[in-house]
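What you see is the complex with one protein chain gone and the rest in place.
By letter and in written order, the chains are A, B and C; residue numbering begins at 1 in each of them.
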Amino acid sequence: MSIAVIYGGTRENGNTEILTEHAIKGFQVERIYLKDFNILPIEDLRHDQEGFKEVHDNYNSIIKRLLTHDTIIFSTPIYWFGMTGQMKNFIDRWSQTFRDSKFPNFKNQMSSKSAFLIAVGGDNPQIKGLPLIQQFQYIFDFAGISFEGYVLGEGNKPGEILNDKKALHFANKLLND
Amino acid sequence: MSIAVIYGGTRENGNTEILTEHAIKGFQVERIYLKDFNILPIEDLRHDQEGFKEVHDNYNSIIKRLLTHDTIIFSTPIYWFGMTGQMKNFIDRWSQTFRDSKFPNFKNQMSSKSAFLIAVGGDNPQIKGLPLIQQFQYIFDFAGISFEGYVLGEGNKPGEILNDKKALHFANKLLND
Amino acid sequence: MSIAVIYGGTRENGNTEILTEHAIKGFQVERIYLKDFNILPIEDLRHDQEGFKEVHDNYNSIIKRLLTHDTIIFSTPIYWFGMTGQMKNFIDRWSQTFRDSKFPNFKNQMSSKSAFLIAVGGDNPQIKGLPLIQQFQYIFDFAGISFEGYVLGEGNKPGEILNDKKALHFANKLLND
Partner (left out) sequence: MSIAVIYGGTRENGNTEILTEHAIKGFQVERIYLKDFNILPIEDLRHDQEGFKEVHDNYNSIIKRLLTHDTIIFSTPIYWFGMTGQMKNFIDRWSQTFRDSKFPNFKNQMSSKSAFLIAVGGDNPQIKGLPLIQQFQYIFDFAGISFEGYVLGEGNKPGEILNDKKALHFANKLLND
């Protein structure tokens, strides 16, 4: 198992990161912090005669790193009951990559991958995080990715996730069982 | 009724815009196209000693325009089974505005507003758009906004929404009944 | 189009029935009122050596009527944010029919059918009825039935659905467009 973690949060050592680090303890992983990169929103040119334009940002370099792993952990704080805008912009861009001649096997490559989701929110995430889980199921189905499991944790202030013993416990098991 | 439409799409005259224009026909509205503005992702500094930093982009000017209306229509194509990254970044920033001394009444002002959601997707939006509806319900609940109704339409290629007679029909009634 | 309506409600001329009658106006339909029949809960004997036992109630006769139609409208008041217990008992029993030698082609026959859902509730059904829609999508997917559309209406006291102009309007279009 070769693992990439895509971090969608904007805080250093945030609750989502703490929970994720519990999950990946003992595994070798590549950590990708989206906040450290410039990722532009997609411009939907699927139906434009000239197709998508080349975009000058860090997105493609992240995709290249991602594609070297067989397992992806999407790790995002829950902002407004969804993934962060940065993570959403990152995923939105896949629509371009599916049509990008620089990534001719993108769809095939993605459809051989497994994914996990780790999300932490401050407002009843066990319930109000469920639409996010359902959205990711649709995302993974569409891309052919196998959705292997998720953890929802509760936390607001820095470090509060450490009080959510169940989430920590479950994170410890996420990749193991 | 004073209406602002927040357009989250990235295409001119896209399917979502066509459907929305059916809904607002005959009403005076202010149209805000997020794609025409620079809106940076939030940096979550809620728990930082110095709080949020001033951000130099177009976000505040859009909020000022929004606050002059009592009704907001969120109008977004469905990208990857959610709102566009741009619209998500726009909403994520509300967390900063809630704490911004330049907008001391933001929470009160928002909680007097009504909202509608119009979303168009190409992959079974009547079902796969439901997590998005549920997410917006949580968003509006949190902000105290009254969720007055939604339309989900189906369309992929430019203009295809015109084949979704039910969605057009329903859009025509959205603000009227 | 040959249509059966499965009524799950327990009231004569209830709001769900009124809304459904709007949807089927002008169509010839067979109405099946579950409340008029004795339908026992399933006893899960899938894994029992002797399999399911014959059940002496009205269930099989309803299934026979159902199978003569190509389109099924499931019409249920929303009780406790789901279909009525009677309708659930009716659907639960399908698990037996899938294994019943008296219905050797049940799965094939069901998988050629189209279905609609009409549901009326008193507590914000446009939002709180969505898990019911998602459940029916899974039910229809499992049985191979094509889910053609749904209407959620609001009403509590007898006749109140007549105030939900949008639902009535949408019901009128449900089978037509």
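One rule holds for everything that comes next: a contact is a pair of C-beta atoms (placed from the backbone, for glycine too) under 8 Å apart; a residue touches a chain by one contact, two chains touch by 3 or more.
Only a predicted model underlies this, so the values are computations on that prediction, with no experimental measurement involved.
**Student:** Taking the complete complex into account, tell me which visible chains touch the one left out.
**Tutor:** Spelled out, the missing chain touches these shown chains: A, C.
**Student:** Among A:N58, A:S95, A:S111 or A:Q137, exactly one should touch the missing chain; which is it?
**Tutor:** A:Q137
**Student:** Please identify which residue in C:L19, C:L132 or C:A167 touches the non-displayed chain.
**Tutor:** Within the whole complex, the residue contacting the unshown chain is C:L132.
**Student:** Who touches the missing chain here, C:T20, C:S75, C:N89 or C:Q126?
**Tutor:** For the chain that is not drawn, the touching residue is C:N89.
**Student:** State which residues belonging to chain A touch the missing partner chain.
**Tutor:** 126-127, 130, 133-134, 137, 147, 149-150, 165-166, 169-170, 173, 177
**Student:** Suppose we count only contacts with the excluded chain; which residues of chain C make the list?
**Tutor:** On the side of chain C, residues 9-11, 14, 35, 41-45, 47, 77, 79-86, 88-92, 94-95, 123, 128, 130-132, 134-135, 138-139, 142, 157-158 touch the unshown chain.
Going forward, only the chains that are shown with their structure count from here on.
**Student:** Report the connected components of the chain contact network with chain B omitted.
**Tutor:** The remaining chains, counted without chain B, group as follows: A | C.
**Student:** Find the geometric centre of each of chain A and chain B from their Cα atoms only, then give the gap between the two centres in Å, rounded to an integer.
**Tutor:** 23
**Student:** Any idea how many Å lie between the Cα centroids of chain B and chain C?
**Tutor:** So the centroids are 35 Å from each other.
**Student:** Centroid from C-alpha atoms only, then distance chain A to chain C, rounded to Å. What do you get?
**Tutor:** 38
**Student:** Quick check on chain B: which residues sit in contact with 2+ other chains?
**Tutor:** 130, 134
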